[in-house]
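There's a structure below that I have some questions on.
For this view, one protein chain was removed and the others were kept in their places.
Then we have chain A:
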Amino acid sequence: MTKNDPILCVKNLRTELALSSGAIEVVRGVSFSVNKGETLGIVGESGSGKSMTALSIMRVLPRPIGRIAGGSIRLDGRDLVQLTESEMTRIRGREIGMILQDPHTSLNPVYTIGNQVIEALQINQQRGGLLEKAISLLKKVNVADAARRVHAFPHQMSGGMKQRVVGAISIAGAPKVIIADEPTTALDVTIQLQYLELLEQIQQETGTAIVFITHDLGIVARLCHRLVVMYAGRIVEEGTVDDVFNAPSHPYTVALLNSVPHVDRKVDRLYAIKGNPPALHEIGTGCSFAPRCPLADTRCKTVSPPTVPGKNHGQGHFAACWKTGEMA
């Protein structure tokens, strides 16, 4: 795959939710790009804005409270933010697919698997022999006994199988980008690995780019080429998996890496980052991580940090931090 050939380019994205207490910004100026055939990981805790970023790209924010307040999302050069709703409907499923988190709730319980896969095929202008096409699509995502399962209802299948069906739906239109929002979180560990292998297989066959949203750094190391780390609606670090794992350049990334338990290291107590992520309406002017950061000083708490090159000056490795230079 050609490197540095961006297919999806998000620039300064700002997303707001209008709550009864007032509008809060849940995505606060996020920029990143995904190259053709690349897998980008978006990592962060719950509430860091990673799912909201995904929903913004798909333009399916919760109605009627969610809205994109600014920035651009360029898919193959077209700015999705500027499209009308009906233009966007034609983009969804055909140019960007999405896999949701919980397979137990993301398939419609009252329609058969076949019905839902065929619907995806129809949306992508497939005509004739739809049942056969649906079966072969299910085979492609390794659904065993696809010819029979195509007539099954979601409640008759296991979580892993359902998530494969969701995968089949997402690739029905051979999209250029697939956004996977924690697709393995609800699956058993053994099934998780199979599913990741399936995603890799799909990527090799179709050359699609994948945006993989997760809080699991192990999966990122296993699957992704590059990653961005999000905290409180912002990207705090970005780089290749090697650079970020070997030379984490933001104290939050360091803390995240420390909180991953290792099988080979026996510890009395697992490491946890002190405190909680800030509520988004109480973010001050400085770095949002400052209240929990061991390195933070007065400047960190009052002035928004600059984006600086990562510690080892790797290509495309950046952190938004005042203290990167001082980190050991």
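Worth a mention:
By definition in this document, a residue touches a chain if its C-beta (ideal position, glycine included) is under 8 Å from a C-beta of that chain, and two chains touch if they have at least 3 such contacts; residues count from 1.
In this section, contacts and distances are computed from a predicted model.
For the chain of the complex excluded from view, the name given in UniProt is "ABC transporter permease" [choices: "Pyruvate dehydrogenase E1 component subunit alpha", "Nitrogenase iron-molybdenum cofactor biosynthesis protein NifN", "Acyl carrier protein" or "ABC transporter permease"].
Residue in contact with the omitted chain (choice from A:H155, A:H281 or A:R299): A:H155. Considering the full assembly, A:R92 is the residue among A:R92, A:K133, A:H215 or A:R292 that touches the omitted chain.
Only one residue from A:I123, A:L257, A:V308 or A:M327 touches the chain missing from this view: A:I123. Considering the whole complex, the residue from A:G22, A:P64, A:G77 or A:G128 that touches the absent chain is A:P64.
Residues touching the missing chain, restricted to chain A, are 58, 60, 62-64, 85-86, 89-94, 97-98, 100-102, 105-110, 119-120, 123-124, 153, 155, 166, 169-170, 172-173 (touch as defined at the top).
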